[in-house]
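Apart from one protein chain that is not included, each protein chain of the complex appears where it belongs.
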Amino acid sequence: MRSPQLNEEGALTHLLTLEGLPADVIRSILDTADPFVSIAEREVKKVPLLRGKAVFNLFFENSTRTRTTFEIAAKRLSADVINLNIGASSTSKGETLLDTIDNLVAMDADIFVVRHSQSGAPHLIAQHLNAHRRRHVHVVNAGDGRHQHPTQGLLDLYTIRHYKKAFHDLTVSIVGDVLHSRVARSLIHGLTTLGTPEVRVIGPKTLLPAHVEALGVRVFHDMRDGLRGCDAVVMLRLQSERMKGALLPSAGEYFKNYGLTQEKLALAKPDAIVMHPGPMNRGVEIDSAVADSDRAVILPQVTFGIAVRMAVMSMIASA
Amino acid sequence: MNIEIANGRLIDPANGMDREASLYIAAGNVAGVGAAPAGWRPDRVVDARGLVVVPGLVDLSARLREPGLEYKATLESEMAAAIAGGVTSLACPPDTDPPLDEPGLVEMLKHRARSLNQAHVYPIGAMTVGLAGGALTEMGELREAGCVAFSQADVALADTELLWRAMQYASTFGFRLWLRPNDPHIGRGGVAHDGEVATRLGLPGIPEAAETIALGTIISLVRETGVRAHLCRLSCAESVAIIRAAKREGLPVTCDVAVHHLHLSDVDIGWFASDARLVPPLRTTRDRAALRAGLADGTIDVVCSDHAPVDDDGKQVPFGEAEPGATGLELLLPLTLKWASEDGIALPAALAKITSEPAKLIGEGAGDLAVGSVADVCVLDPSAWWKVERGALRSQGKNTPFLNLEVPGRIRYTLVAGQIVHEN
Partner (left out) sequence: MTPPQVPDAEATLVALAERMRGAVAYDAAFVGIYSGGAWLAERLPALVPGDHPVGFIDVSFYRDDYSTTGLKGGSRRTSLPFDVDGATIVLVDDVLFTGRSVRAAINELFDFGRPARIELAVLIDRGGRELPIEPTYCGARLTVARDLSIVLSRDGDRLALGVEGQ
């Protein structure tokens, strides 16, 4: 089945998921992001690429961080940005997701940046737009349930490429709650598509999904074994709800087994980088000494995130 | 009215018949097979050359959505769908609104159905009041009102003590319990089979154990109580193995599979297609193969449609929010034929799964064409393919994962109690 995110010419018209995205499309997004990084260093941090276009941030799930980075990215492209925190409003009045979309399209939206608690919601929206021939309206998935967070995956790939240059000889270790993580799923697909020979996931059985090896990863339950010799460590956020659902006994025990400390980091390669999608829980996934060290590239990830989102929005808007 | 159904291939699995013969109907019953009764003259002759003549299909699970859920479908639309699909007897689960836990509701449903003069409706009564898993219903009263068995529909039962008592009670009176094995805790919140596809799509999973654990519990209690249990909608390879062993042991169990699970697997969810959101969930291709093998070797007794019409609003939402279910009355025959031809199953054996076998569970004399039986007949063209389109379906529910696909098997005539109720 052709992915609904590519149009008939094979150009990216929506960004819904990194699954099934050809390697050359992923690479061209990373290449397009390069010049956008330097725009942040200018006095006037704007280019007129999306002038006159309207970007609607549709966040059905709250997230000030992600929404803000998309807003900054859209404004740097000179687009108009409208923020809609739907969480409590329309859907509680009984309006369906697709009705909300149709109403906003009628208000001349060009790009929808969508975050939703249900996996597949952006796909539903894109299929609806495609079916109604609204070719000029594009969807960017800002995180759907536990399915994908493709712009996060892309900025993680950009970060790794920035520090490590190539993927073909890397070992990347992803640590934490992979079961619930859309960030992990996106990154795993991106890394395997770009030819990373070893992608590892590290966590207790309760936090790893069924048949996770089918995604092309090596599973480790012992963090020391999983970090040994790796080039990049990606720490995932642990949400406090996990302690309530019988998945984990306590944050303390989690940190003991799966928290990143300097002692465990020493098992990775000496030049290994430490990444985190944010926001960090200090003392739960990662201890402060590591988070504040120069091995951690967490702040550059944020900068790269804006450039990557600028690249994605300008590419899909021109499809 | 005297009707002759002439020169078709007459297949009556209950009586081991498969030959070219004419069927003679008088006063609503089968009057003759192969030869007209003396002095009988036809009022109408149906030319069935090249067609297959079988007992009207018996569907063990079709939701009619009345009472209470009329925005999804009504008796009129769904009964029309049934006869368009060749189904002349159907059992409907008790999960209406309110649930079928009172004789008055059952009588009203039966009365409504009878007045439409189409398929025979056999209500399945609720096993507990309100399906809430608390108190037992008045099974005796419900039996008298017309319930052929008792069920919890899709409401999982947490209280194993209650289940045990319900089985003891039912077996005292020889009542049958139809149970879908489903643990209320494992996989709660899940929307798809807990496997590779759910992992990739980020969908909360329902592990196999949710079905197999509950099935194991039910089998143990059947062993203790001797109740006749019919297990509904198996979905796992492991469940087939458990039933096979239980039957070998001689336990009074039967089981069915929903026709969709013979053909689809979790891969068919594709990019979150809500029409593939079913209960039980579509499992792996390995499970599908085991279900097909189990059906072929007789471990699985019956195929049903598990017809569940859902309005568009219920499906045009993200996968995890969609209402589960697929419309199926009009696809029961085509999908059964498709299975048979793909797996090399002889037509009579395949048709038995939707006629004589389910009829045994309803126990009311449906599903055969012996002289003297009620003339519920289905005349079909097994080699006519048609495209599943919204416009082609009589059901109000257009929710099917087979949309835009072609399927084999067109119903040409459906007769209920000797009257032609559907012609195509």
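Letters are used for the chains, namely A and B, taken in the order the chains are written, and counting of residues starts over at 1 for each.
The working rule: a residue touches a chain if its C-beta (ideal position, glycine included) is under 8 Å from a C-beta of that chain, and two chains touch if they have at least 3 such contacts.
Everything quoted here is computed from the prediction, not taken from an experiment.
Under the touch definition stated at the start, the shown chains contacted by the missing one in the entire complex are A. Counting over the whole complex, subunit A has residues 11, 28, 31-32, 34-35, 38, 42-44, 46-49, 314-315, 317-319 touching the chain that is not drawn.
By our rule, only the chains that are shown with their structure count from here on.
Measuring from the averaged C-alpha position of subunit A to that of subunit B gives a distance of 45 Å. Residues 1, 3-4, 19, 96-98, 116, 118-121, 123-124, 127-128, 144-148, 182, 185, 209-212, 214-215 of subunit A touch subunit B in their complex. Chain contact summary for the complex, subunit B toward subunit A: residues 194-196, 198-205, 207, 270-272, 313, 316-321.
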